[in-house]
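Missing here: one protein chain of the complex. Every other protein chain is in place.
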Amino acid sequence: MATERRKPFAIKAQPGFGLVAMLCFFMLYLPIAILVVYAFNAGENIALWEGFSLRWFQSAWANETVQEAAMRSLFLASVSATIATIVAGMAAIATTRTAPYRGLTFKYAMINQPLMVPEIVTAVSLLIVFSRFKVWTGYSGIGYLVLAHTAFCIPFAYLPIRARLENMDLTLERAAADLYATPWQAFKRVTLPLLVPGLVAGYMLAFVISLDDVVITEFVKSGGQETLPTYMLGQLRRAVSPEINAIATVFLALSVLLVTLFYFVNRKKN
Amino acid sequence: MSDATRIAENARRADIRNRWWLTAPALFILFVAAIGPLLVVLLYSFMLKGDFGDVKYGQFSLDGWFSVFFERDIFDDTVGIAEAHVSILWRSVKLSLITTLLTLFIGFPTAYYISIQEPRRRDLLVFMVTIPFWTNILIRTFAMQEVVRNEGVINTLLVWSGIVDRPIQIMYTDWAIFFGMVYVYLPLMVLPLYASMEKIDFRLVEAGYDLYAGRFQVLRRVIIPLVKPGIVAGSILVFIPSLGAYVTPRVLGGGKNLMLGNLIDLQFGQGKNWPLGSALSITLLVIVTVALLFYVRNASKSGGGHGH
Partner (left out) sequence: MASTANAIDARGVSKVFKGAGQDEVRALDNVSVTIRENEFFTLLGPSGCGKTTLLRLIAGFDFPTEGEILLHGENIALLPPYKRPVNTVFQNYALFPHMTVGQNIAFGLEMLGKPKDEIAARVSEMLKLVRMEELKDRRTSQISGGQQQRVALARALAPRPKVLLLDEPLSALDYKLRKDMQIELKRLQHDTGITFIFVTHDQEEALTMSDRIAVMSKGKILQVGSPHDIYVRPVDHFVANFIGETNFLKGKVISSKGGKATVELAPGGTLLADVPEAGLPKGEISLVVRPENATLVKPGKGDLSGTVETIVYFGTDTHVHLKLTDGTAFMVRQQNAAGSGVDVKTGDKAGIAIAAGTPRILMD
């Protein structure tokens, strides 16, 4: 009666994979955790823990440059994401649910192009062109940043809207037409309401992408047009003060919030 | 009877025309702030460099392209290989390849592990990979800096445990860049891998075991071939941004250990050699395009499974 108790054979398991996964998550979160912890450190030394304090948040908040950069970042992200979502939404409607037509592939390529070009290349190309524009027009305002951000946000806004449209049941619009709705009425009463989750998702993606951008902004901005990321990049070259940790922590919290929201918007649509 | 055909044809034309109008704003923005500037870069790479940056308009020159790989000796005008450029190019490719491989080795088991969890836990773990994915690359690079700097976690631990008596220099070395890139691009590997692993039909794995394969053989002969599209996608998604990386080498490499992205930046800054910078940009773009074409070819070959 040697009934040795053995674990049943697990079909899906692979030895050691769980360990690597744990290590991976540890790797992903350890640096972030350290960054956040030291944002709350009372001392100046980022290697020594000297007690809990919010002083770095306070000093960052009081820093006018930071305030201004933060406001500029938010402004840029909301304006660029809005424009990008509108034009990408229109483009998505125009490029989905159709038999292939001349120029469709061209449109796809154009819209997705910013995803395929390395950021640094886009950045220098915009530097070249916009520095010319600045000389010709004499205008060196935030418009260039808005234009640049809108352009690279378009594919990010486009993807979820397009996905939503493609999953949408074509017969719903047919049903609307069958029930006497003109094409415009069918769009307004059926397509648009069903598209809302896609539009929200697209807007949020575009917003996060714009908010995070550092390379392109760094090359396009005129003097005095720091955004939060370019400000941080500038600070990183100097002796780092925990104030940066505080800013990064707030930034991080904002990203987490947006991703969480995005996650739930996306889940609700199913 | 051609009435119907004519009406249908007219409707089709009107539809396509409307579709162009609807796309026009997006195409316009992309032309002005994406495609157009790229064409200008191509143009600039064939111009004579200006004395204080920019180019001399209308003056055609191959100097920019020439100096991507070669340099003229200042004294005797002999032509030699531009060692600085070639070594940076090589470093970029090498670091990107190693980064891709290491993220694959960490990412594959992780993605697989996530995919075999029960749904709730799986969603949570995916979400946990998504958060760093959407976190500002600068913040993540900065976080890595906290780890590798002389007063950072690694060195503090090493000194405290007595393994070394003074901090080893990691910051501002290739190692720092390498750590930073693996860290920054890891989620880009895990997510596409997970996407293809999620779709694994485990009856195939059962069939593998049924036909006397062991764990490793099932992994090698069944699972890996099944998720090959994910492996290719993840590798490309990591390799491409690694190659053009700018922020990570700038912050962690400290301006000494350059990668291609920083070399390009340099030509538009201190170097004041815009044609060279443009030529380097196009070079980078070409490498990336080749990698993408490789991916597309691979994807269309193995993507035959999902017809319409």
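Assorted remarks:
Per-chain residue numbering starts at 1, and chain names A and B are given in the order in which the chains are listed.
The rule we apply is simple: contacts are C-beta pairs under 8 Å (C-beta built on N, C-alpha and C of every residue); 3 or more make two chains touch, one makes a residue touch a chain.
Remember, predicted model here, so these are calculated numbers, not experimental data.
Looking at A:39, A:110, A:190 or A:208, the residue that reaches the missing chain in the full complex is A:190. Of the candidate positions A:22, A:48, A:62 or A:172, contact with the hidden chain is made by A:172. Looking at B:7, B:62 or B:79, the residue that reaches the missing chain in the full complex is B:7.
Of the residues in subunit A, those that touch the hidden partner chain are 169, 171-172, 174-182, 185-186, 189-190, 193-194.
Against the chain not displayed here, subunit B makes contact via residues 1, 3-5, 7-8.
Following the convention adopted for this analysis, only the chains that are shown with their structure count from here on.
Centre-to-centre separation of subunit A and subunit B, using mean CA positions: 17 Å. Across the interface of their complex, subunit A is touched by residues 15-16, 18-23, 25-27, 29-38, 40-41, 44, 54, 106-107, 109-110, 112-114, 116, 125, 127-132, 134-140, 142-147, 151-153, 156, 183, 186-187, 190, 202, 205-206, 209, 215, 219, 223, 240-241, 243-244, 246-247, 250-251, 260-261, 264-265, 268, 274, 277-278, 281, 284-285, 288-289, 292 of subunit B.
Of all residues in subunit A, those touching subunit B in their complex are 9, 11-18, 20-21, 23-25, 27-32, 34-35, 38, 45-47, 83, 86-88, 90-91, 93-95, 98, 101-103, 107, 110-111, 113-114, 116-129, 131, 147-148, 150-152, 154, 158, 208, 211-212, 214-215, 219, 229, 232-233, 236, 240, 244, 248, 251-252, 255-256, 258-259, 263.
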